[in-house]
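Note that one protein chain of the assembly has been removed; the remaining protein chains are unaltered in position.
As written, the chains take the letters A and B, and residue 1 is the first residue of each chain.
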Amino acid sequence: MPHLLFDRIDEPGLNTIPVYERRGGYSALRKALQMPPEAIVEELSQSGIRGRGGAGFKMGQKASFLPKGEMAKYLTCNADESEPGTFKDRELMQKSPHTLIEGIIITTYATGIHHAFIYIRGEYQLQADILDAAVAEAEAAGYLGENILGSGHSLKLVVHRGAGAYICGEETGLLDSLEGKRGNPRLKPPFPAIEGLYAGPTLVNNVETLGTVPTIINMGGADYAKIGTEGSTGTKLISVSGDVQRPGNYEIELGISSREIIYGLCGGPKPGRTVKMWFPGGSSSPVLLEQDLDLSYDFDTLAKAGSMLGSGAIIVVDDSHSAFEVMQKVVKFYAHESCGKCVPCREGTNWTNKFLARIEAGESTPMDLDILASVQSQIIGNCLCVLGDAMAMPVGSIVAKFRDELEAEIEAARERANALPLTDTEDLLALSAH
Amino acid sequence: MPRPEQKIIKLTIDGREVEAVQGTMLVDAAKAADVEIPYFCYEPKLGQPVGACRMCLVEIEGIPKLQTSCSTPVRDGMVVNTQVQRVKDAQNSVVEFLLVNHPLDCPVCDKGGECPLQDITFGWGKGRSRVIEPKRHFVKPLALSPLIAIDRERCILCYRCVRFSQEVAEDWQLIFTERGSHTFVGTHDGHPYVAPFSGNIIELCPVGALTSQPYRFRARPWDIEGAGGVCTLCPAQCNVEFTVRDDKVLRVLSRENPGVDDGWLCDKGRFAYQAIHVDERITTPLVRDGSGELRPASWEEAITAAGALGQHQGSVGALVGGQASNEEAFLIGRLLREGLASADIDSRPHGTVELGLTRALAAPKLQATVQDIEFAHTVLVLGTEPLDDAPILDLRIRKGVRRHGVKLAIASARPSALDPNAQLSIRYAPGAVVEFLSGLEWALTAPGSGETHELAQLLRDGGEDVVILWGESLPPAALAILLRIAEKLGLAEREGAGLLEIPAGANARGIREAGALPNAGPGYADTTTGRDAAEIAAATAAGDIRALYLFGVDPLRDLGARAEWQAALARAELVVAHAGVLTEGIAAHADVVFPAESSAEKEGTIVHPDGRLQRLRVAIKHPGQVRAGWQVIGELAKAVGLDLHVLTAGMAFKQLVAAVPFYAGLTLEQIGGRGVRWPETEAAAAMPAGTPAAQVAVTDVASGPRPEVNGHLAAGTYRSIWASPEVEISPALKFTVAEQLVELAPEDAARLGIEHGSTVQVAQNGTRLSGRAVIRTGVPAGSVFLATGIAKDSANALDELMVEVVKSR
Partner (left out) sequence: MSSIDRRPPVRRYEHGSRVPGWDEAVDLTKPPATVPDPALTPVPEELRAAIEAEMAKYPDRKSASIPALHLAQRHHGWCSPEAIKQVACVMRLTPAYLTSVASFYDMFYLQPKPKHDVYVCTNITCSLLGADELYERMCEAAEGHDISVRGFECLGACDIGPMASVDGEYVGPLNLDDPKLIVEDIEAGRPVLEHKQLRRRAVADAKGRVDDFDGIAPVGQEGN
């Protein structure tokens, strides 16, 4: 299996230019600067690489949406990495920041952009410091600034630290936040590629996506496309966490079996435990079950199975945990992170949260699960951005797949709370009056 | 920027083909086609749609997800479904979500009965709720400002109020804080939301979260009536709707007229209606008795007493205040000229302008409209502070800059609230506007550098549509230059360009057109020249004029040369006044006071600064003994032996139209609720031509601020938006009444050892005013700015430029 981003990533000093260059760093940039910009976009398209941030949109296509010609255009690298379970960008930025910087320079050259930002979540202080140092180093080495390596291309790159808000990972929320506002998502259309940062055309890409660009240039898009599957080319950094024995970041070739990842690479759950459910792509992906472990880990297969590859963050839950507990964590997170701009998400996440609190308090009936499920379906598709869906989809999947367990949980909670067994509407009325 | 062209396209809504202007938002296009799509957050006046409430979701064929119709511009061939089950489900869902936390306290809610949330829940909700989780409960209501109460339980976070503060008024005081379902509307650190336009948020709120403190619980929607009117508290003449209950005005709402106000009101216009129903208001005639006291009197007594004006034939001076209607001004002109053999009538507080120049500046082709401000290439604000002088125009200018990329330039002595929006802000020294304009005229033709040249370049090369807003306080010498500049820029030749005067009085333009000028009759006709205001003061003080007729003016408050006026009023043998409140000069000197009407009681017409005739209509009956102004003038005329032949307000209007050639053919019906701009009518051709500006050689002269001289500072004046008797007597606005705020440059304050907020004395030739020091960055060193138009310590007591500012001990 090829290792393109993680190969010996722990090498001491790789975060500095001398070591990075010794290992061939910035050669892709030199190569790219010899190519016409359109040819680079073409290579990216040929590589078939899909965005690594969550939505899986084809990078080459997005870059080609950007209007051509001289105007104020921007590139924003999405280093917000806040989707629960995701921590792959962190490892790349911390250990090989120049991979990302090189990718950014090549991409801006290809798209005629002269102002780029790395929006990194505020909690990643170490990584932001490392990026700051690396940017300074790259500026001193002539990789950034005016007339890069005599190519005529110039680029100003600014590392911008966020301050703790998951929604700033959503590309338009990120743009508002970068403009110094509350990180509320914007209506789309217009899409950022047409009207983004400071109302200028803006390319937003994930750290890993941009970090792969030097590899694609070095290998050539066509060769890159040979890795992985037809619809999911290349390798992918994945973050595996939860009930596995060797959690952490791995680079895999897209299309290997999920079992191979969870059991082969990560050692599976503790001895004696089994996989109860797993999130294949961060906490916003609908959960899959033990029986889904043989699915090929790629965008299309997971989508077909009713879930998604998302950011490549696999969270494994073993049979020692209750489905309710998992659902409650998910809901609390999204209720806390909803930006509050649109009604279905703000009220829907908050209502769901209260709903679960009521279940926990032993004040609900199994019938309520229908309402819970219907609330989720009322959220899906009706929100301004997809954060609302990001809660509703996994919650909906848990309700559907663990209905029996949840009903038992409700009954148990009622018993704990010493509630009367519910038989008729009288009790419901009594409840609603409380 | 030129106005966008409109193209008509066809689309299908619910199976019916309809037409719409391309680019209109779908929700509006649907409404025009009688398809109602519910919404909360959409409000085009607030700028770009935010798509937050999700109430307006519809199905558009070809797009998988439901779309917000508030943010989807219509396209040719679009097929839209608003009645399919998916859409209904989405609407049910949004209503249900909104009610997860909204309290069902409609019976005790001030908004009940006129509440969009109520209506939409009824129309588009499911009718039953599945929410049994407890709602949020909080202390309510809380004060958001002295004028506005906030009920956070009811807030649905629709973004309207905060967008108004941030994107319309741009005061950025009202904000969302926190995030998600914790989000709430608030301010920084418990500061109140006090800003000139804050009241608009009450009207914008689609639920009962923001309510008017003065209106709360005064009425229910079913016991009120709305009556259209026009606010006459400033020249912006915003269109309003009076909320009337039992012949009392209980509230003022905006009545959107894009040609005038864009649907906004300032807080003076919104809350000073309270002045209509307070004890301070005069509601009976008053006559000064033998002991020197003003006592209530019958109309017969008062008219008889005032009729003594007839004994001063040829020796009566009259002043007409800015709130007079056209008809009143016209009738006063007749009373004076025909009944009292006097030509001494004036309505300008800042001195006479030569008739040829007056006509030239008022020429129909040279008039810019309010909407031109929004679409001009460049707007120059010259010698006026729109926020104080015609507040709603401040919003219009901001809108032009924000939405249409208008380039804004400010030229004034005093820093402006619009400076941060301006591409160029030039400060000339107080009193140096003539020099400034000479320099600008020179710079328009001669090359050079510096800010005056930058401005010249902007006006000349920044696009042809230039609008110049100018303040009436510019001296006549400046106006001649202004006219030459307008000619040089060819402003008369372009539809979207021109001049727009911001006069001192609300209806100053109409009053002048009706002939209340010493050098012009109705329609700016030639006439025997009389004395202007300053000359009337001098002549009265000298005993040459023996009686004064003051219609809505208190010279001690509204005019300059206070000392001279004091002498004049003291010397006059008879002073007859129309007044709503007993201000200083009236209380001390008037012999007869007729109670004045408020604009909610008045019937008549007024003229907007851009030439739009608007109608005042009777919303409530006169309180107490108050009678119509035209009627009182008519009776007074009779008492001096003149029959004006006015038995109704309509007859007065007919006489006016007959006398003013450029109003020819206008009817009250035509003017209607939106007004008619006479400069756009055919009759406009009958406007007498002005004298072209004499071409004189100009040179570059220095006009910039100068440092203090011997410890004296050059004083400029300003009249705050809050400086008005109506504000003083409106209980809700008491907190904001203007006082003497002495604005100093930080350098000067430091040199003089004056602290911000401390009391200072301003002295000149033995006259002393006291005021509170305001240190303001942006005030040029060497200048100081003083308030006029206020009840106490007004700067109109000073007649010279240089003043001394000292600490109070």
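Operating definition for what follows: a contact is a pair of C-beta atoms (placed from the backbone, for glycine too) under 8 Å apart; a residue touches a chain by one contact, two chains touch by 3 or more.
Since we're looking at a predicted model, the values are computed, not measured.
Asker: Among B:32, B:142 or B:694, which residue is in touch with the absent chain?
Answerer: Within the whole complex, the residue contacting the unshown chain is B:142.
Asker: Taking the entire complex into account, which one of A:121, A:153, A:186 or A:414 touches the absent chain?
Answerer: Of the candidates A:121, A:153, A:186 or A:414, A:121 is in touch with the missing chain.
Asker: Identify the residue among A:181, A:226 or A:304 that touches the chain left out of the display.
Answerer: A:181
Asker: Looking at the full complex, which residue from B:127, B:420 or B:447 touches the chain that isn't shown here?
Answerer: Only one of B:127, B:420 or B:447 touches the chain omitted from view, namely B:420.
Asker: Which chain A residues touch the hidden chain?
Answerer: 3, 6-12, 15, 72, 81-87, 90-91, 94-95, 115, 121-126, 129-130, 132-133, 158, 160-166, 177-183, 198, 239-243, 246-251, 265-266, 283, 313, 315, 317, 321, 325-326, 329-330, 333, 336-337, 339, 350, 354, 357-358, 361
Asker: Over the whole complex, note the residues of chain B touching the chain we left out.
Answerer: These residues touch the chain not displayed: 133-139, 141-146, 149, 152, 171-179, 181-182, 184, 186-195, 213, 420, 734-735, 746, 749, 756, 775-777.
By definition in this document, only the chains that are shown with their structure count from here on.
Asker: Based only on mean CA positions, could you tell me how far chain A sits from chain B in angstrom?
Answerer: So the centre of chain A lies 53 Å away from the centre of chain B.
Asker: Using the touch rule from the top, collect the residues of chain B that touch chain A in their complex.
Answerer: 49-55, 57, 65-66, 68, 71, 89-90, 93-94, 96-98, 100-101, 130-134, 156-157, 159, 176, 178-183
Asker: Would you pull the chain A residues touching chain B in the complex into a rising list?
Answerer: Counting only chain A, the residues touching chain B are 165, 182, 187, 335-344, 346-351, 354-355, 358, 371, 378-379, 381-384, 428, 431-432.
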